[in-house]
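Partial complex: the chains shown occupy the same locations as in the complete assembly.
Chains here go by letter, A and B, matching the order in which they are written, and residues are numbered from 1 within each.
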Amino acid sequence: MKSFEETKQRLRVFCEERDWDQFHSPKNLAMALIVEAAELVEHFQWLTEEESAVLPASKLAAVAQEVADVQIFLIRLADKLDIDLDEAVAAKMAVNEQKYPADKARGNALKYTEFDDGD
Amino acid sequence: MKSFEETKQRLRVFCEERDWDQFHSPKNLAMALIVEAAELVEHFQWLTEEESAVLPASKLAAVAQEVADVQIFLIRLADKLDIDLDEAVAAKMAVNEQKYPADKARGNALKYTEFDDGD
């Protein structure tokens, strides 16, 4: 099992060897990240939801590459901002578990701000 | 150190308890992921590159939450498509190291298709 740490270090070496740090401001990395996210979205835009769940092998391989690109820029951005990705994810999961109690959220896709507090 | 595996499992439980699998087609998850990526971009859109590198603490905390949201949807999407994130990242890093040889890529942000094959 790889860790964020290992990829972070490998990316640092990769970027230093190419003198790319000059381009990697958080602003630019956020742009690059959303561009990769869009390349992911592009694979799905004309598919039905059902089709999106059973991709042919060649398409799945292409999607996996885009998934990796998003992950790579996310690790790089977190590194540049000194964000601990593991901690950030754990903290956000805890927030979500609070904001979306199972009994209110069950079977609907409402935003937590849309819950009817009724009774 | 957390692993993708641990978060993947925690997300499965979280989604099952809320009966959210019905919404989590890869198509929809890709949409949710890009929406979170945009919330990240929003923090940087009016900042200079320099400002984006030295965020005040409250802004950095907000950015860390968006980074976590992107990571969460990425892990969830990879899970639904049975993509091994670690493998995908390692494979893509290897591709990038090939496509962008240090001597051609040094100090420029050209796409590999734009290299001048000179001589």
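The criterion applied here is as follows: a residue touches a chain if its C-beta (ideal position, glycine included) is under 8 Å from a C-beta of that chain, and two chains touch if they have at least 3 such contacts.
Remember, it's a predicted structure, so these values are computed and weren't measured experimentally.
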Start from the 2 shown copies and tell me what the total comes to for the whole assembly. 4
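Note that in this section only the chains that are shown with their structure count from here on.
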Show me the residue ranges of chain B that touch chain A in the complex, using the header's touch definition. 1-5, 7, 10-11, 14, 17-20, 22-23, 25-28, 30-31, 33-34, 37-38, 40-41, 43-44, 47-50, 52-53, 55, 60, 63-65, 67-72, 74, 77-78, 80-81, 83, 85-86, 88-93, 95-97, 100, 102, 105-107, 109
